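This part shows chain A:
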Amino acid sequence: MMERILTVLAQIVLVLFLSPLITGFSRTWKARLQTRRGPGIFQPYRDLAKLLRKGMVIPDTASWVFGATPYVLFSTTLLAGLLIPTVSAQAPLSAFGGVLAVVYLLALGRFFLALGGLDTGSSFGGLGSSREMTISAIAEPALMLAVFTVAIGAGSTNLSTVAQAALGQSWRFLAPSQMLAFAALFIVLIAETGRIPVDNPATHLELTMIHEAMILEYSGPYLALIEWSAAMKQLVLMTLLVNVFIPFGLSAGWSAITVLSLILFVVKLLFLAATVVLMETTNAKLRLFRVPELLAVAFILSAMALISTFLF
Partner candidate 1 sequence: MAILALLLIPLLASAVTVGMRNPRRMELVYLISAAGSFGAAVWLVAEVLRNGTVSWGDGFLYADHLSALVAVLTAFVYLVTAPYAVGYFRQDEQQQTFGEAGNGRISRAKLRKYYALTPLFGFSMFLVAVSNNLGMLWVAVEGTTLASIFLVTFYGRPTSLEAAWKYAVLGGVGLSMALFGTVLTYYAAHQVLGGEGLSMLNWSVLAPSAGQFDKPVMRLAFILVLLGYGTKAGLAPMHTWKPDAYGEAPAPVGALMATAVLNCAIYALARFYVLTTRSLGPQFASQLLILFGLLSIGIAVPFILVQRSYRRLLAYSSIDHGGIMVLGLGFGGAFGALGMLLHMTFHSVTKPLLFFCAGNAQQHTGSDSIKKGPGGLLHALPVSAPMFLLAALAITGTPPFSMFLSEFTVLRAGFAAQRTVAVILFVAFVVAVFCGFIYHITQLIFGAPSGLPRGESSRWKTYPVIALALIVIVLGFWLPAPVYSLVNGAARILAEQP
Partner candidate 2 sequence: MFWQDPQFGERLITMMAALVLVLQIMMVAQRGLVTNIRAFGLQSFLLAAIAATIAHFNHAPHIYVVAALTLIFKAILLPLVLERLVAKIEIRLEIEPFLNVPVSVIVSGFLTLLGYVVAESFHRPEEAGPASLGHNTLAVAIALFLIGFFMMINRRKALTQVLALLCLENGLFLAAISLTFGMPLIVEAGIFFDVLVATLLLAILIYRIRETFDSMDVSRLSRLKG
Partner candidate 3 sequence: MWPTRELYTAGLLVYALGIAGALAGYAAKRTRRWLPGLLCAVSLLGALLEFGASLTALFVRTELSWTLASGVPYLRYTVRLDPLSAYFNLALSLLAASVSVYSAGYIGRSSVRKSPGLFCALLNLLLLSLTLVFTASNILFFLIVWELTAVAAYFLVVFDHESAEARKGGLLYLLMSRGGTGMLLIGFLLLASAAGSMDFAALHGIGQQLPPALAAIAFLLLFLGFGVKAGIIPVHIWLPAAHPVAPSNISALMSGILIKAGIYGMARVFFDFYGTVPVWAGMTVLVVGVVSGLLGVLYALMEHDLKRLLAYHSIENIGIILMGFGSALLFRSFGHPQLAALALVAGLFHTLNHGVFKCLLFLGAGGVVHATHTRNMEEMGGLIRRMPSSALYFLIGAIAISGLPPLNGFVSEWFTYQALLAGFGATPALTRMAFPIAGALLALTAALAAACFVKAFGITFLALPRSERAENAQEVPLLMRSGMAILAVACVLLGLGATWFLPVFDPITQGIFGVAISPDLVAGNGLLLTAGSTGRGSVSTVVIALALVALGAIPLLLWLVWGRKSARLSGPTWDCGLPGLTAENEYTATAFSKPLRMIFAALFRPRREIQTEFEVSAYYPTAIHFESEIKPTFETHVYEPLRELVLSLASRMRRVQAGSIHVYLTYVFITLILLLIFGARG
């Protein structure tokens, strides 16, 4: 029991503190690719610390929903992080919710975030909410189909079981179905985390922004929570991707060897982040109404993955 609580705490700490790092790394790496110097990779930590200490302005049109949103978003994302295996195949709370729970917890957070956007009464909030809900909805079939492919392969929706199954056959990720599913999930990852070509996290141009429009009115600690949640969400999705498809280095339980796993895990994540950033820098942002086409591609990829699982 004690051990269980410790692992939970460990994973909480891991998710909380690793996530800004990935974000920081991405930004720096992107700046480098654009031949800028960019901030250091620890800048997100500083931002969060700063924001948490600042005062905040609550719009006078807003209701309690506006204030509840950051909390809900934070809890749901963090909880999703506890349901997936990070360094050990045995995620601490994995039994209490599998991949479906992860997806739906993220959806719950998004639900509130969109309400928070609408609650301010500004056109930007509504605009962001509308686009966010649209993009996430049409990303859903591809995501779910890819998840299904994985779950069917492992015979379970439980992520620990999935990871363990993946560990069993280490070269499986070279199978066509895995490649296809990975590609599909990669596209979904980009859409869900709001990266170019779907969204641009760095812009405040009303024609193009999605996520940023929703949180325009948030400031101080609330903004910190939301930014932090965004980072955690990115971490959750990336972890899902790397640990399910490239399970090298996952330790079967929680022991000393886990430290090694941790290092491998971070490396895998950084590698993935680097790939995402590479995609970002080499592509232009799509028009909003071109995004469905991209996601349709993801859906087809997932479907093909599913078919090929049982063809080959």
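Simple rule for what comes next: contacts are C-beta pairs under 8 Å (C-beta built on N, C-alpha and C of every residue); 3 or more make two chains touch, one makes a residue touch a chain; residues count from 1.
Regarding candidate selection, all candidates are chains of the complex that A comes from, given by their letters.
It should be emphasised that the depicted structure is a prediction, and the values quoted were computed from it without experimental measurement.
Per the touch definition at the top, the candidate among 1, 2 or 3 touching chain A in this complex is 3. Residues 12, 16, 49, 52-65, 70-72, 74-76, 78-79, 82, 93, 95-98, 100-101, 103-105, 107-108, 110-111, 114-115, 118-127, 129-131, 133-134, 136-145, 148-149, 151-152, 155-158, 161, 216-217, 220-221, 225, 288-289, 292, 299, 302-303, 306-307, 310 of chain A touch candidate 3 in their complex.
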